[in-house]
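Just one protein chain is left out here, and the rest sit where they should.
We call the chains A and B, going by the order they appear; numbering starts again at 1 in every chain.
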Amino acid sequence: MRTARSLAASLLALTALLALAVGFATAAHQPPTTGGHAPAQVSDPTAMGAELYAQSCASCHGASGAGTEYGPSLRGVGAAAVDFQLSTGRMPFAGQPGSQAKRKPVAFSEAQIDSLVAHVVALGGDEPAGPAIPTVTTSDALLPRGHEIFAGSCAPCHGATGNGGAVGGGALAPALDQTTTVQTVEAMLVGPGQMPVFALGEEDLNAVATYVDWLQDAPTPGGFSIGGIGPVPEGFVAWVVGMGLLLVVVVLAGRSWQRPDPDAGPDR
Amino acid sequence: MSAERVIGALLAASMAASLALVGVYVLDRGGAPLEGSLLAVALGGVGAAIVVWAVTLMHAPAEVEERHEMPSPPRVREAAAEALDLEAVTRRRFLVRMLAGAGGLLAAALALPAFSLGPQPGRELFETGWRAGARVVGGDGEPIRPEDLLEGTVRTVFPEGAVGRPDSPAMLIRLRPSDLQLPEDRQGRAYEGCVAYSKLCTHAGCPVGLYRAQDRALICPCHQSTFDVTRGAVPVFGPAARRLPQLGLAVDADGYLVADADFDEPVGPSFWNLTHAGDPE
Partner (left out) sequence: MILRWVDERLGMASWARSGLRKIFPDHWSFLLGEVALFCLVVLVLTGVFLTLFYVPDAALVEYEGPYAPLVGQQVSRAYASVLELSFEVKAGLVMRQVHHWAALVFVAAIVLHVMRVFFTGAFRRPREINWLVGIGLLLLALAMGITGYSLPDDLLSGTGLRVIYSVVIGIPLVGPYLGFLLFGGEFPTETIISRLYAFHIMLLPALLIGGVLVHLAILWRQKHTQFRVPGATEQTVVGRPFWPSQVFKSTGLMLLTAAVLALMGGLLQVNPVWTYGPFDATTVSAPAQPDWYVGWLDGALRLFPPIEFTLIGITIPSVFIPGVVIPGIAFAIMTLWPFIEPRLGGDREEHHVLDRPYDNALRASVGVAGLLAFIVLTIAGGNDVIALIFNVPVEAMTNILRVAFVAVPILGFLVTWRVCRELARRTDAPDPRRPVVLRRTASGGFEEGGHER
């Protein structure tokens, strides 16, 4: 009968749709890997670096790295800062002037980045040098310590699941799903943009890098994680999926399928 | 497809799911997603079957029923009032008043144990764990030298011996001395560009855990109150109306940062008598 079929069919279709959606979402939720890298050997790194710098960086940071109205001084920033900005694609900057630099596809090869790093460090001259590119070793044993530090120092801005956060002032603490372990530690040592400096000891830095790395593949035993940003999306889903499905059920089940019988009088 | 076939199919699906659930549980496989989905089919199959049955197979034409008049007939109401006979009681005015008085006082006496639920606030809201000369230590308990802090560093700190004390967390921030424009009543509380403010938001008490280094702003994630660290943590956005209390900093003989006193105003959210700091409680 039409009514039975439509009811059963609607319910089955909805369940199938939901299952499909969940399947796609979990399958698509694989974090891409971008390269962190160790310094490569190049024949004459500073020459290539100088050339690249003149082409891509000097217009904003000045020919000698002293800065202009468009970009800060690079003298003494240190290798980690340069490596971080270049290897995450934040630099060369491509946004509105004054807006936050965001991760985007990397513009240079590893060798080119190394040469640029060497060149900018050299530009610093006698200025006290900023942090060098760190060597990061992760270890499962450091996971609890990493979680402890992350919860206290990183989660307030980046979110408990590392999914990012709006920190006001036009700034976003980015999601941590694509960062490499080296980039994580570099960011903590350098404090890029609005991020403060977290100059922790080596073991603590390794611990945080371990935890951030772990977060990228963190298991979701309860099913689809709905973005992992907490009760707001959960409430949205409760209304749209939960109440939505139930409204469909209620409308189908609660319909008056038959007209009232005009011959039936009041009940005695 | 006939209604009977549909209902039968739904019930069969439900039975299959229930049996599968037994297997899933015993074998401990699939986790929550499989358990929940199978449970949904098991429940939903029976539910849909019953609804379809009720809607299609049960002959239940709509009927008309008379509503009873809600108010009872006046005679009946009068008889009820007569049975209640309040007049006989209320006539004795003196006794009724005494009864009311005794009842009221008894209720008040019985409510007394409710006050055992918690202590009087006393001075608690006015005091924290900070004392004059208390060393500033990190979450690891280690004291801090100002020169060990890089510019742009922010750390959660506690008084020595009270790490983790809930009313005492402070945010220690290293700035350039030239960045500071502390207000008059907070002059001298910084030490070489280091400032320390209570971490508890003056709006609703959440820890003010976010810091924008370039804007020198502390932000509370609960309701986005934003405090300007260079000007004595004065609120610049959001619903907080009071500055974060500031800790006066100095160094001791070994060069470690110390507080020179407790906060000079209550930390955390405001309350009705927070300006009565000198009142005994």
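Basically, contacts are C-beta pairs under 8 Å (C-beta built on N, C-alpha and C of every residue); 3 or more make two chains touch, one makes a residue touch a chain.
Just so you know, these numbers come straight off a predicted model, no measurement behind them.
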item	value
Selected from B:G44, B:G232 or B:G248 as touching the chain missing from the view	B:G44
Among B:A20, B:L175 or B:L210, residue touching the chain not depicted	B:L210
For subunit B, the residues touching the chain missing from this view	25, 28, 31-44, 46-55, 58, 60-67, 70, 114-115, 117-121, 124-125, 156, 158, 164, 166-167, 169, 199, 203-207, 209-210, 220-225, 235, 237-242, 268-275
On subunit A, residues whose C-beta touches the chain left out of the figure	11, 15, 18-19, 22, 140, 143-144, 146-148, 151-152, 155-157, 159-161, 164-170, 172, 211, 214, 218, 220-226, 228-239, 241-243, 245-246, 249-256, 259-260, 262, 266-267
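Assume only the chains that are shown with their structure count from here on.
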item	value
Subunit A-touching residues of subunit B, taken from the complex the two chains share	1-3, 6-7, 9-10, 31-33, 36-37, 40-41, 44, 48, 51-52, 55-56, 60-66, 139, 150-154, 156, 207, 209-215, 217, 219, 221, 224, 226, 237
Contact set on subunit A toward subunit B in their complex	1, 3-5, 7-8, 11, 15, 19, 22, 152-153, 156-157, 165, 167-169, 171, 191, 193-199, 221-223, 253, 255-261, 264-267
